[in-house]
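Quick one: the structure is below, questions incoming.
Then we have subunit A:
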Amino acid sequence: MIMFDRDYQIRGKHATYSKYLVKHKDNTGAPIFNRFIDIYMIGAIMGFMHGKRAEEDNTVKDDVSILASTVIAEKDKLQFIYRLIMLLDTNSGLTLEERINRAFRDDSKEETIADNMKLFHSYVCGGIEYLYEKFKDCVTNDDFIDRIYQIVDRFKADIDNNLYETAIKNIIDGWDYAYVAE
Partner candidate 1 sequence: MTSKLDASQPLDEKKLNRLKLDILTLERDNLRTRELTNDEMVEKIRKLIEEEVMKCY
Partner candidate 2 sequence: MLLRSIRFKNFRQYKGDQSIEFSCDPERNVTVILGDNTSGKTTIVQAFTWVLYGSANFSSEDLLNLDVASQMRVGDKEKVEVDICLNHDNTEYIISRYEEYVCTGNGIHRHQFSSPKLFYKQPDGQLKTIEKVDSTIQKILPKELSNYFFFDGERIETISSKQDVTEAVKGLLGLTVLSNAMSHLNPRSSKSVIGKFRSSMDVDSSRKAENLLQQIESLTDRREYIGTELANVEDQIKHYEGQIELTENILREHQPTAILQRKREELERNIKQEKTALEDSKKRLFDGFNRNAIGFFTQPMMKKALECLDDAKVSDKGIPDMNASAIDYIIQRGICICGEVIEEGSSRHAHLIKERDYLPPQFIGTVIRTFKEKISMYQSFSEPYYENLKSSYQEIIRCKTRINDWDDELLDICDRIKGKEDVKKHEENLQDYKNRLRKLASEKDKLIEENAKLVGEIERLQRLHDSLAIASEKNTRIQSYIRYAEAIYEWIKTTYESRQHEIRQQLETRVNNIFAQMYHGSRKVTINEKFNVTLLTALGEEEIVTDESRGLETVKNFAFIAGLVDLAKAKIKEKTEDLEKPLSSEPYPLVMDAPFSNADEKHVTNISRILPDIAEQVIMVVMAKDWGFAETVMGHRVGKKYYLDKKSETLTYIKESV
């Protein structure tokens, strides 16, 4: 497997956002995510689910390093998310079968891997932006707690009801997930 086996850098404003969202060892920073790798993973999910992709940013000079060892340790999860996204992302105009292949066969194909990872990373960055927007006005611990609960609760409500049927359709047709960002 030639992915998720090396260091990863988050750069630019996404790095800044990430730093904001991660709880540092000295307990400064937003107490949401324990590690940068967690942001990476959740970022990917959130980015995909809200149809948000973003290019790597270099408007500001900042970066965050995720060590290879950390990445490798979470390879299992990372792959899982990767596969989900590769399977479900319809923006590249691929058929279902092609997407299945992309999700499950491309692992060893060097050429396609690079593109897939680019796609994956764009969702990561998009997701980081999304998360930052959600939490940027929080100040106290209590604010964060309230916001976390809001997000989870709303999410649950959304997925529990039949709006999902519509959401499925939307996923296939384009992108307009019912779960609208506030």
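The set was built so that all candidates are chains of the complex that A comes from, given by their letters.
For the reader, a short list of remarks on this structure follows.
Keep in mind that, in the parts below, a residue touches a chain if its C-beta (ideal position, glycine included) is under 8 Å from a C-beta of that chain, and two chains touch if they have at least 3 such contacts; residues count from 1.
If you're wondering where the values come from, they're calculated on a predicted model, not measured in any experiment.
Taking any copy into account, the candidate from 1 or 2 that touches subunit A in the complex is 2. By the touch criterion given at the top, residues 23, 31-34, 38, 41-42, 45-46, 48-49, 77, 80-81, 83-85, 87-88, 96-97, 99-101, 104-105, 108, 141, 145, 148-149, 152-153, 155-156, 159, 164, 167-168, 171 of subunit A touch candidate 2 in their complex.
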